[in-house]
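Missing here is one protein chain; the remaining ones are kept as they sit in the complex.
Which chain is which? They are A, B and C, in the order written, and residues in each are numbered from 1.
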Amino acid sequence: MTSTLEQAPPTTPDRRTRVARFLADNGALVGLVVLCVALFIATPDFLTGRNLLNIGIQVSTVAVLAFGVTFVIVAGGIDLSVGSVAALSSMVSGWFFASAGLPGWLALLAGLLTGLLTGVVNGLASAYGRLPSFIATLAMLSVARGLTLVISDGRPIPTSPQVSFLGSDVGPVPVPVIVLVLAALVASFVLNRTVVGRSMYAVGGNPEAARLSGLPVQRILVTVFALSGLFAALAGLLLAGRLDSAQPQAAVGYELDAIAAVVIGGASLAGGVGRISGTVIGALVLVVIRNGLNLLNVTSFWQQVVIGLVIAIAVGFDVLRRRTRTG
Amino acid sequence: MTSTLEQAPPTTPDRRTRVARFLADNGALVGLVVLCVALFIATPDFLTGRNLLNIGIQVSTVAVLAFGVTFVIVAGGIDLSVGSVAALSSMVSGWFFASAGLPGWLALLAGLLTGLLTGVVNGLASAYGRLPSFIATLAMLSVARGLTLVISDGRPIPTSPQVSFLGSDVGPVPVPVIVLVLAALVASFVLNRTVVGRSMYAVGGNPEAARLSGLPVQRILVTVFALSGLFAALAGLLLAGRLDSAQPQAAVGYELDAIAAVVIGGASLAGGVGRISGTVIGALVLVVIRNGLNLLNVTSFWQQVVIGLVIAIAVGFDVLRRRTRTG
Amino acid sequence: MTQQPLLTLERVSKSFGPVTVVSDVTVHVHAGAVQVLLGENGAGKSTLIKMMAGVHQPDGGRVLVDGRPVQLPNVHAAEQLGIATIHQELNLVGSLSVAENVMMGRIPTRFGLVDRRELRARARAALDLIGLDVDVDARVGDLGIARQQLVEIAKALSVDARILVLDEPTAALTRRETENLFRVVAQLRARGVGMVFISHHLDEIAEIGDTVLVLRDGHAVAEVPASTPEDELVRLMVGRSIDEQYPRGTGPVAEGTEVLAVDGLSSAGSFSDISFRVRQGEVLGIAGLVGAGRTELLRAIAGADRYDAGTVTVRGRRLRPGDVGAAVAAGVGHVPEDRKAQGLVLDASVNDNLGYATLASTARMGLVDFAGQRRRAEQVAGTLRIRMHDIDQPVRSLSGGNQQKAVFGRWVIAGSTVLLLDEPTRGVDVGAKVEIYELINAITAGGGAIVMVSSELPEVLGMSDRVLVMRDGRIAGELSAAEATQDAVMTLATRDVAPAQP
Partner (left out) sequence: ATAGCNRESSADASQPTVVLSLSTLNNPFFVELRDGAQAEADAKGADLQVVDAQNDSATQANQLQTADSASTDAVIVNPVDSDAVGASVTALNGSSIPVVAVDRTVTGADVASFIASDNVAGGKQAADALAAAIGGQGQVIVLQGVAGTSASRDRGQGFAEGIAAYPGITVVAQQTAAFDRATALDVTTNLLQANPGVVGVFAENDEMALGAVQALGDRAGTDVQVAGFDGTTDGIAAVQAGTMVATIAQQPGDLGKLAVDAALAAIAGDEVEATQSVEVVTVTKDNVADFAQ
């Protein structure tokens, strides 16, 4: 999308400190901080340990989904299927446990594999079948949701204890928060330290250059979508764990939240740009607004108005900051 | 999105006939024709005059929405707000008629103006505020829906006779079909014949080159989003006319359908490519599948699976055709 | 050279759709030798080397490596056989670092993970080879096009290749970088690397080439030693001789009115306190080394970038900073240095690309003048001899030199009277260059004014009435046409003056 227009103006990276660099790379952070300070002033309930843990739990699903989407967007694609894939994965896991009688941990594995598999299908369709990823994953959005409904016959299925564990606490710390942190570390590690991760930036930034440099572009794309499917499955299992059941309508529409988190976090839909830390911030922006509006008991009609404005303003901070810095 | 990867290889258009050119430019047409033939064989109810008119009516809303989105996508942006803007516009129109007592045609005009205005706001935010259009219009998606609920207090509002007329018939011909045809002609005229329309292709293809050629990129972007808002309003009024009421939850999620219609019609989300005839075909693909599956009484869970597969296959035809042609 | 060639393209042909662009051509690449490919824009040089690089597959004929027929289905296959290629167009990822770009596809790993230290070290070594002094951690997108070209070269050099293919590597370079490159080429030759070299700078051919294969319209027309006189090469290439390479005739109108005035223009980090005037009929050349700030200056004048201080005045009217539209309306035309990123909408047709600057001005009631546009485009395409088979073909499918002509042609159609040219003849063949120079003459004869930035010093010297030399963002000196010699310019360009920025 209007690549040049909507991309960050080039930064001049010489001799900047690490902190400054982090700030520069994570634009929406300023927006998030402003949002938090505003909520802290507006309501004493916001900055309590308990509420912060709640936010941690609530952000876990969308953030984990969004990690997968980050890979895809960095590589220049889009994944609309993550919400449906999350639902399908948890449903398959639930079905293997409840109806097929598989041991709980195997059922959990089956769920993850389901996500991986749907991701591979997305990847094959877009890398080898040459479908635009928007179309390939839109098709999967519909197919995966349909299969979820077929498997469940539209009814929730109870989940295995292993999945339910994902929704519980270890001591004072909620498991979703632990999973979130681990997933962020893994995703960030893959993106920054592995060859395939670095290659994603090349494929998204300039696919022609990537190809002419001998990168296996198609295999990288399949990996990217496979990872997205895997993270979607993990998100789906987290959600099922929290609800103690796999819901047929779980995560409907979450793809938009996940993509929004990635873009708020500074990634460009044109590809080649994006970081996991940014995605975490983007997801937090979305969750903190909703949490705050609930705390403030803003009526539900006005909530939507406010959510929209806050998203625009949070990203606006980033734009403003970049513009003043580069003159 | 992976611009080079997902784009059509360049075409060699020498001395092709107009028909061949039309076919080449409207890839999904083959998919649509195959789909229709299959349905014709499968059920006698498909190819009746009555059902074809129904399809015409059913396609009108999503096609008109998608015309507006075509401008935006050609110019390299995206518009997620069209569904909400459609709802808001019809609601404002309904409110002016029912609560403010404006004459029906003025109320209709107020609805169109509402769409135009929200579009201008989207355009300003993305052209001058430098928000990625994904974010600007995502914010508007939320704000416009919220305002719709606020205005209506969550209740449907009856519409003016002028709006209801949009849902009626003139002799044997449904008004939505007439509006659809007129809207397609206007949109196609704007895109192909006017300076601003041709400029959209340049802006979407390479915004920097467009700017350095002296094209007023920012003003063009504002126009693009304004047109999108206007067409969304028209779609909203059509919908309200068909339902004889402005619904607070009207057109939820239609943005994805509209974008899908544009992309199935051959446009690239990377910008610079797209045509109104393609969008019509894309919208027809979506509507014909749903109509056909209803006629065939495919159970609703499986329907979603089939819809996904058909979308992928319809676009796959296009990809296949292009690949064999260019070797 | 009786030994077996490292690489042979044997009677290869290639067509795109109905158009045959290479037909029955044989090329040999020998160890320790530089095979030059010469031909007009669109003659098929790049297409030929893409068949060596595994980008295109020949429709007819064979590729032989060490005498054995091979298949090169993709770039990777070519690399495996030790073939490294510098393509004519830049192939870099702007959002990645210099180091990652240099090592792309060959990122060093330790325990399966990116070995950053090794990555930087190897990239550094490759950059040192050609004498490019940039931070290996800098984003490539932040570099100017000349430095990007050097990164591209370093990328190919860092491969331990047996065969190195260089498609117009010097087009974006000044003499100094070119010399560095040739030094490396000489070293590689000594080590037995076989090379293919393409350039439109004929003087470079004798300097580093061994044999020259001349192509015309996709056919091989002659194979001659690189020592062949330039005139003869030109004749072989274009089928006629060129009387005068730089046909700059009359200078500026003596008392011509001032057309462009730049006063105290400054932009932090790019250039500082630039003032000059250009009169009717004048060609002002701007010379300088890579990174001297010439491009930024030109962009600021054209309205492409904002600036911090100073004014730009065209025929007495001050131009609003950062407003290209206003500049265009005032008769300013700007040929940017990077045709692919800044000049062209690659997927749009040649016709459309030629018409963008005149889209609005030729419209009636907001409607596009299609017939007139096509007429104008066909005419200018003829004048500039843009080689294509259809004016509606996407500009992406034109050869590099012809793309460059399309950017120039846009402003010819617009009738611009103040042309800001940034490397206007990059990649353009000798014949077509003369056409461009003739157009420059026509514009100045009609009372227009030209500012020309070029890294090709002979071009600056041959076509300018006056030369400004920039160094570190400042004007280091001004030379009249008579004073301007290669030495005088280089002295100013490299003399130590206080840098613009602390």
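By our rule, contacts are C-beta pairs under 8 Å (C-beta built on N, C-alpha and C of every residue); 3 or more make two chains touch, one makes a residue touch a chain.
Every value quoted in this text rests on a predicted model; they were computed, and no experiment measured them.
**Q** In the whole complex, not just what's shown, which of A:117, A:190, A:251 or A:315 touches the removed chain?
**A** Final answer for the missing-chain contact: A:251.
**Q** Touching the hidden chain in the complete assembly: which of B:137, B:162, B:218 or B:303 does that?
**A** Among B:137, B:162, B:218 or B:303, only B:303 touches the chain that is not shown.
**Q** Which is it among B:92, B:136 or B:250 that touches the chain not included here?
**A** Residue touching the chain left out of view: B:250.
**Q** For subunit B, which residues touch the unseen chain?
**A** Its contact residues with the unshown chain are 43-45, 48-51, 54, 57-58, 61, 149, 152, 154-156, 158, 167, 239, 242-245, 247-253, 287, 290-291, 294-295, 297, 299-301, 303.
**Q** Please output the residues of subunit A touching the missing chain, sorted low to high.
**A** These residues of subunit A touch the chain that is not shown: 43, 45-46, 48, 50-51, 54, 57-58, 61, 149, 153-156, 239, 242-245, 247-252, 290-291, 294-297, 299-301, 303.
One rule holds in what follows: only the chains that are shown with their structure count from here on.
**Q** Give the residues of subunit B touching no fewer than two other chains, as numbers and ranges.
**A** 206, 208, in rising order.
**Q** Which positions in subunit C touch two or more other chains at once?
**A** Only 341 qualify.
**Q** Taking the complex as given, what residues does subunit C use to touch subunit B?
**A** Counting only subunit C, the residues touching subunit B are 16-19, 302, 304, 324-325, 327-329, 334, 336, 341-348, 352, 356-357, 359-360, 363, 366-368, 389-390, 392-394, 396-397, 410.
**Q** Using the touch definition up top, name the residues of subunit B that touch subunit C in the complex.
**A** 7, 10-14, 193-196, 198-199, 201-202, 205-206, 208-216, 272-273, 326
**Q** Which subunit A residues qualify as touching subunit B in the complex?
**A** Subunit A reaches subunit B through residues 1-6, 75-78, 80, 125-126, 129-136, 138-147, 149-150, 153-154, 203-204, 206-208, 217, 221, 253, 256, 259-260, 263-264, 268-271, 300-309, 311-312, 315-316, 319, 323.
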